[in-house]
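Complex shown without one protein chain; remaining protein chains in place.
Naming follows writing order (A and B), and every chain is counted from residue 1.
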Amino acid sequence: MPSTRIQLDGTSLPEFETLVDSDSHEGSLSEQGDWSIGFGQFWGGLSANVEILELNNGRMSVYVLPTRGMGIWRAECDGVPIGWQSPVKGPVHPAFVNLQNRNGLGWLDGFDELVARCGLAFNGPPGHDDGAASPIESDITLHGRVANLAARDLEAIVDEEQSLLGVSGTVDEKTLFGPQFEMRSTTWTRPGSTTFSIRDEITNVGSRPTELELIYHNNFGKPFLSEGSVLECPTRRVVPRDARAAENIRNYQTYLGPTPGYTEQAYFFDLIADDDGETVALLRNQAADSGIAVRFQTSQLPCFCVWKCTQDEAAGYVTGLEPGTNFPNFKAFERHHGRVRIIEPGETYLAEIHFDVLGSAEAVGEVHERISRLQGQFDVQLDSQPVAPYCPID
Amino acid sequence: MPSTRIQLDGTSLPEFETLVDSDSHEGSLSEQGDWSIGFGQFWGGLSANVEILELNNGRMSVYVLPTRGMGIWRAECDGVPIGWQSPVKGPVHPAFVNLQNRNGLGWLDGFDELVARCGLAFNGPPGHDDGAASPIESDITLHGRVANLAARDLEAIVDEEQSLLGVSGTVDEKTLFGPQFEMRSTTWTRPGSTTFSIRDEITNVGSRPTELELIYHNNFGKPFLSEGSVLECPTRRVVPRDARAAENIRNYQTYLGPTPGYTEQAYFFDLIADDDGETVALLRNQAADSGIAVRFQTSQLPCFCVWKCTQDEAAGYVTGLEPGTNFPNFKAFERHHGRVRIIEPGETYLAEIHFDVLGSAEAVGEVHERISRLQGQFDVQLDSQPVAPYCPID
Partner (left out) sequence: MPSTRIQLDGTSLPEFETLVDSDSHEGSLSEQGDWSIGFGQFWGGLSANVEILELNNGRMSVYVLPTRGMGIWRAECDGVPIGWQSPVKGPVHPAFVNLQNRNGLGWLDGFDELVARCGLAFNGPPGHDDGAASPIESDITLHGRVANLAARDLEAIVDEEQSLLGVSGTVDEKTLFGPQFEMRSTTWTRPGSTTFSIRDEITNVGSRPTELELIYHNNFGKPFLSEGSVLECPTRRVVPRDARAAENIRNYQTYLGPTPGYTEQAYFFDLIADDDGETVALLRNQAADSGIAVRFQTSQLPCFCVWKCTQDEAAGYVTGLEPGTNFPNFKAFERHHGRVRIIEPGETYLAEIHFDVLGSAEAVGEVHERISRLQGQFDVQLDSQPVAPYCPID
């Protein structure tokens, strides 16, 4: 006699409706492999009604979350997962994230993305910002609002001229008498490519100059992060955020395996760019045959923070390679040191990031070489203690 | 070779399902032009899942938002938009409005309606109300909860006897050991009319006397508000809310065009009613051939506030004609001056407002004449400074 268990939900991904694919598209891109762009919506649990876009270029799938500020939930390349296993079971609908909870640290209740934006009016730790223009802006919660605001005007893009596939959406971070930002965010790739890219245009649609803080919390767990993994980036200086980080400043480049009881460490960098203004940071495994490179313009994102959080896997084994307009200090500190941008009415701030998935020793080696060349003539200054203007000195 | 952009959402209005119209209705109202009542639901972005009712009388459409406390999002009469362009991109689902954000000013994150109610247990600025009955009631956030509570028991009404079309819903603002209000809200009009009306019945369904504060934040932008627009209302007194408003007390009746850097001004009034208890406030353009009149009973809504916010259009160019049971001061101040209503168990508080859209010099002139007659024997006292009991003196 059969017992029965009827499952109502619980799939890790929803069903996707195909918006466009290489079969339905008319144009030369239709001949470049089997790609598709799809739309889905979660149901059940904390993920109920979360919208998701799948950008599948034939080799790689990138999952974008309109409901969570166009964050990138995770990706997959040649079957290898990109992202991390947060202890948070996501994606979490913003209706279940109260930024005021946990003494202003409620943002952590929804944090499980590969790419989570921190901003736009503020980011960093919570507190009261004495330098804010008004009470509307002085109440700072961890890492700002943008990751918990749903995007509108979604679009699937097949661009024959630029030979790219993409998805776009617009996030409104606006209030009366306060910041009025519109972020048009596009995630794109090319058919068969192992690179995916973000292009964000953040416009002050209001009428007064408005402060912007923006950090890309790019997070990687296994397999790119594992015991003996190495961080490489061309830098003039490495500054530990606090005494905890200072303990291991000599080993800032290398990673432990999952380590029970590990306490997070963060380092701030002054990266070196090439003649085109681009810099690159590399996370690679110990064998140097697998890695991921993060490329960006230092004029757009001049600050770079590495978050080492190699606690055990249940707690969340992860590292963050985080370019930003600022460092993740309290906003008043960043303002004092000139790292809070003022966006004029009608002005658009552009930020772009490229993620290269490196699946061979050769591919890793090329990035390694590039970083070595960029480092070239420069010595790396390792600070033994937190130092202004990078971070507050306790 | 065609590039493709597939839009997923982004329409300013959702599709409406017709609930009833002049074709389907059997009765004499079916012969009074092409009217309809419809229901829709937004999808995507901050508006996802917001319900909307369209009340179309053949000449005018009024859009009511059950999900936002039966607020009126906007209206349109003879093709002319009624409402304002808030910098907030709405309608915003309450799941994205945290009233505790922004030091208790989070309400502003969802504010873009033509008619937004402030109340029911409290309104005005945030703070700790020392005079509250319990901790359940002392935590005041800007303008209260009702505009961010979804209504149930929606109804489309075609009333042959009263010759009216309407939509209704019930908002529950209730908690254990605290205020327990039910508001049955009806928005109605007549076929072919240029008037729409609100009728709210607010009942204390609990068992103890409970404090009520209620303000109708009625907001108008272009075209009714423009350079040289004029406010007319029959009044005994005009009191500036603060030093900023006092600066321009002599010009309280006239409006600037969109003015970059303009700081809001608010004035409190003691309006004069006719023998039936009705008063009327008029907002008209400089040419006096277009305007909107707001009519109500001073016994129901004895306080009247005009909010002048003629900042530039990107920031939100708007004026509020706001009748209420109280002035928008902090609740403790209003209580001290006897303007917080006590609603007994089982008691229903009735509030009604009529909005007349005036499309000709003749129509504007009639309201002007009526206001002049009401003003008649009364002088207007203009206070040069904030004065009790109207507002706190700094």
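As a working rule, contacts are C-beta pairs under 8 Å (C-beta built on N, C-alpha and C of every residue); 3 or more make two chains touch, one makes a residue touch a chain.
Since the structure is predicted, the reported quantities are computational estimates derived from the model, not experimental observations.
Residue in contact with the omitted chain (choice from A:49, A:195, A:348 or A:375): A:49. For the chain left out of this panel, the touching residue among B:39, B:296, B:317 or B:390 is B:39. Touch with the chain that is not drawn comes from one residue among B:46, B:95 or B:321, which is B:95.
For the options A:109, A:278, A:322 or A:356, the residue in contact with the chain missing from this view is A:109.
Where chain B meets the omitted chain, the residues involved are 19-20, 25-29, 37, 39, 49, 51, 66-67, 93-95, 98-100, 135-139, 141, 149-161, 170, 172, 174-178, 180, 205-208, 345. On the side of chain A, the interface with the absent chain consists of residues 1-10, 44-49, 86-89, 95-96, 98, 100-103, 105, 108-109, 111, 260-261, 311-312, 314-316, using the contact rule stated above.
Definition applied: only the chains that are shown with their structure count from here on.
For the pair chain A and chain B, the distance between C-alpha centroids works out to 41 Å.
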